[in-house]
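Some notes on the structure that comes next.
Selected chains only, in their assembly positions.
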């Protein structure tokens, strides 16, 4: 599936995502750009891992 | 011909919950059931077994009254009364579902339902139609060819919870949740119980530490455990049965009054019209997508009849998800990696997520913590020091990969781990969540602390 670049307005940073982001030096601004697949578009672990695996495209 | 928005075939915890949620969402709903409302769970599964196990627990207390500074002389069980209590609890629950059906204005159609093309259901000759047909016909006890259930010497779970007389000795084949719950119950009641398990450990889906601890507890309680073994043959004798068991060391013969076969389930997919409609099944299960749609539009399936863990809470959650999607809600897919499993034997077992072995095999580097109840103040005060909480974290990001508990009351404690994992916690938050003292639940916090070398009471 193609991933559209949208700003994730409902950015919910779970402790786990926070931990992953820190390890990879991903800023909150960058986090906010990752599309979330959780409830109401919230970011889940798999979303940020996918984003990292994709080479942080945006 | 009556027309519904939704017809649910089967009224187990899958079916009746689905029907209630559908009705809440404004859908005109009917449920078809050939037996008592509530399915296996309420009538022959979750509920009546827990009632039996409660009697067993109380019986243990009676037998150990002195440990608590108390006295009781003529302690005995009335097996018939224990069974009767269990049946009356089950009946009460089934009546409760009846009430819920009425309250939610759901039509209950009694009889054997068979789905037909064109989104119709035939119930004993009468036809009903719906926009959405949800199959929730569940499952029954699986029969092995060399362990045919005759209802007398080789029995399944239904018979095992309604025996007229308590057997003096029993062979339980299979040590999954159902097998060990019955083994635990009958052992507490004074039956001589032998468990025969094919796998190298009892409760083989659990973390190995849990399996080992559980086996120790079973043996301490007097249950004979044969792992890596299988029943080859069962013969009737004058007084009961003779079972030929293949063990690692060769063949062994066991004699007992009765054999309980608890080797898994077989889905109810026969004669319900799947072939007529053209619904695809595989390995005894109806194949569905994330929203429980079968390959045929308008036909859905949930619960034991589909792949995934055969558990009541899964059946209910699947049904809710299925109708929320049908109703056009922003439904949420079920995360099958976060389903708790519980065994209500003595001691209880509860777990969620990966076992240590699974996590290692998945390539994670781990932080593992364990806190035994022997170090818990509440457990000491309660005289329930057996067991532990084990937690497994990914060392890299701190993800809570798995939580495994064995001990008194743990089936009510696992929810914390399930919610924590749902909210993508790391160990840190659990550790800094102030757990009340003195409780068994402190063991969760301490186990996490142990994983991070911060444990206090070890």
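Per-chain residue numbering starts at 1, and chain names A and B are given in the order in which the chains are listed.
Convention: a residue touches a chain if its C-beta (ideal position, glycine included) is under 8 Å from a C-beta of that chain, and two chains touch if they have at least 3 such contacts.
Worth saying up front: this structure is predicted, and the values here are computed from it rather than measured.
Visitor: Taking the shown chains as one copy of each kind, please give their copy numbers in the entire complex.
Guide: Stoichiometry of the whole assembly: A x1, B x2.
Everything below uses one rule, namely that only the chains that are shown with their structure count from here on.
Visitor: Based only on mean CA positions, could you tell me how far chain A sits from chain B in angstrom?
Guide: Inter-chain centre distance comes to 36 Å.
Visitor: Of all residues in chain B, which touch chain A in the complex?
Guide: 330, 332, 396-399, 423-426, 428-429
Visitor: Sort out for me which residues of chain A touch chain B in the complex.
Guide: 14-17, 19-20, 23, 39-40, 44-45
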